[in-house]
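The structure under discussion appears below in the form of structure tokens.
Subset of chains shown; positions unchanged.
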Amino acid sequence: MPVLLSARLRELGLELPSPAPPIGSYVPVVIEGNLAWISGQIAMLEGRPLHPGLVGAAVDPATARDLARRAALQALGALAAALGNVDRIQRIVRLGVYVAVAPGFDRPHEVANGASDLLRELFGEERRPARASFGVSVLPLGAPVEVEMTAAVG
Amino acid sequence: MPVLLSARLRELGLELPSPAPPIGSYVPVVIEGNLAWISGQIAMLEGRPLHPGLVGAAVDPATARDLARRAALQALGALAAALGNVDRIQRIVRLGVYVAVAPGFDRPHEVANGASDLLRELFGEERRPARASFGVSVLPLGAPVEVEMTAAVG
């Protein structure tokens, strides 16, 4: 008895953004059978990363966490657009959160919770994803957070 | 004629540890059809990373390799717990090993062999996984090695 994502979004007062155009030669989403791969998302505003910089330096952890949440919403928006119906999203099976870090910042997992917490709100405790997160040197366009998902779809 | 993992574990005198609690809002394992995604694992002791630090500085390569092996065992332990039966694990299809490195250390693949060699011992030459490994800036809680797996399950 899967939760209908459209209903949960309404209850939480959330709207999925339109997919951001890829910054290179790839597509936002590939669907094969009952799996979907969603390209790494960075929170964008008017074609530029929101709050570029390294977490622990120009970008504070609370801002980075919010960017992870926004990037996760973008990923779901891209997936919903590709499926044509948000309720075909069954669950996120894998969440990858990559954080561009300044030396000394060792809590990429807390930044990743911005994305994870959103997914828990939307899909419930039972349907939380598996996750990997780590701190990298740099992300496309100098963004502080990138969120990648693999999904099960109906 | 797949090897029974329970039998191999006995032969090698190995025991799978209980899954470590996730350090954030996610689950250790997601199973969908005949695939399973296992969250990134770091070798833990009493809620803290074993031997925190960067490989090539505070952590030497041999220790890091052992941590990769331990994290791989943890991943299998988490998967076995989720499946309810270790013999439902057919093979690991993808192994990701992420190593937090100090400047100048360029052998993340040798650290990754700690995890790979364990899988070869358990599953045999034929069922070794595909692998990706690289050196990152930092891992959750300052751990030196994170191991992520995708598995085929019966």
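A and B are the chain letters, set down in written order, and residue numbers restart from 1 in every chain.
The criterion applied here is as follows: a residue touches a chain if its C-beta (ideal position, glycine included) is under 8 Å from a C-beta of that chain, and two chains touch if they have at least 3 such contacts.
Values in this document were obtained by computation on a predicted structure and should not be read as measured data.
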Discussion item. If 2 of the identical subunits are displayed, how many subunits does the entire complex have according to this structure file?
Written reply: 3
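Everything that follows uses one rule, which is that only the chains that are shown with their structure count from here on.
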Practice prompt. Round to the nearest whole Å and give the separation of the Cα centres of chain A and chain B.
Written response: 24
Worksheet entry | Partner chain B, residues of chain A touching it in the complex | 34-35, 91, 93-95, 101, 103, 105-110, 112-113, 116-117, 119-120, 128-137, 150, 152
Worksheet entry | chain B - residues contacting chain A, complex | 22-30, 32-33, 35, 37-40, 96, 98, 100, 136-142, 146, 148, 150
